[in-house]
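Only a single protein chain was left out; the remaining protein chains are all shown in position.
Order of writing sets the chain letters: A, B and C. Residues in each chain are counted from 1.
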Amino acid sequence: MNVMYFAWVRERIGVPQESVETEAATVNDLIAELSSREERYAAAFADTSALRVALDQELSDFGASLVGVREVAFFPPMTGG
Amino acid sequence: MNVMYFAWVRERIGVPQESVETEAATVNDLIAELSSREERYAAAFADTSALRVALDQELSDFGASLVGVREVAFFPPMTGG
Amino acid sequence: MHIRVQPEQFDAGAELNAFAQGRSDVGAVVSFTGVVRDTDGDLREMLIEHYPGMTQSAITKIAQEAVDRWVLADCLVIHRYGSLKPGEPIMMVAAAAAHRAASFEAADFLMDYLKSRAPFWKKELTSKGADWVAAKGEDEDALNRWR
Partner (left out) sequence: MHIRVQPEQFDAGAELNAFAQGRSDVGAVVSFTGVVRDTDGDLREMLIEHYPGMTQSAITKIAQEAVDRWVLADCLVIHRYGSLKPGEPIMMVAAAAAHRAASFEAADFLMDYLKSRAPFWKKELTSKGADWVAAKGEDEDALNRWR
């Protein structure tokens, strides 16, 4: 699964994207798994209310299933316009 | 007193402006006086709900006093923009 | 505040670019351009009459109210009169502010008031003859949004 990070999430985790081997069933499970691996993930994911997630390039939510998903992206609320 | 007419009011009365000698106290009085003079005025002023009036280049109303007024303009509702 | 009443064509894009340039407090610019529409394909000409003595002062009053109410950095109003062809710009407004809400609301306000309170009258010439454009009740109603 391709996992991408943008803006300060990217800076905190230190890479723009990475390939992750996981059996996580939901976005929340993936966050828990990554956070348990290394402190930089735990720091980035500490407050999910300050985060947004997209699954295969569509905005989604943290309870969503990862079945069939190829790309997960984490980022702060958007500030375009 | 200078009296001006715009759009279809001008067309119905037949002149864009004219000098009018009058003792009319209000706009309504002026309308009554002009309407009694000639049919073209009566036709133009028949339905004042379809008209607007400006006194010295400020929108006003038909009950307004003409004391000190130098220019009266009659026209249909504006359609700019 | 920039206000122009003129018979000549104008270039809306060039006006937009020239407007509110070089001001560091401007983050948002909204423009509106009104265009001579010819939905039925039968419009030959639009004639716009105005009340020269009143036009500039009426527009200035409306624009000043917008600037005061939304703390605009600047605003622009251009309105033509005379003979216009289908597809030509009739008028434009622009409002520049720090943030988008103010620029949108101010431009919308300017349009509502110019439509019903600036002394212009439109006449359309088609193959069927010449007709004065009638004011719409909804245009007068639109003013209630700002009271």
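Note that a residue touches a chain if its C-beta (ideal position, glycine included) is under 8 Å from a C-beta of that chain, and two chains touch if they have at least 3 such contacts.
No experiment lies behind these values; they were computed from the predicted model shown.
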{"item": "Chains in view that touch the one left out, judged over the entire complex", "value": "A, C"}
{"item": "Which of C:5, C:30, C:62 or C:118 contacts the chain that the document leaves out", "value": "C:30"}
{"item": "Residue ranges of subunit C at the interface with the undisplayed chain", "value": "11-17, 21-22, 24-39, 41, 86-87, 98, 100-101, 103-104, 107-108, 111, 115, 142"}
{"item": "Sites on subunit A contacted by the missing partner chain, in the whole complex", "value": "4, 6-8, 10, 54, 57-59, 71, 73, 75-81"}
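We take it that only the chains that are shown with their structure count from here on.
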{"item": "Length of the line joining the C-alpha centres of subunit B and subunit C, rounded to whole Å", "value": "26"}
{"item": "Centroid spacing, where centroids are CA-atom means, of subunit A and subunit B in whole angstrom", "value": "71"}
{"item": "Inter-centroid spacing, subunit C versus subunit A (mean Cα positions, whole Å)", "value": "48"}
{"item": "Subunit C, residues touching no fewer than two other chains", "value": "none"}
{"item": "Of all residues in subunit A, the ones touching two or more other chains", "value": "none"}
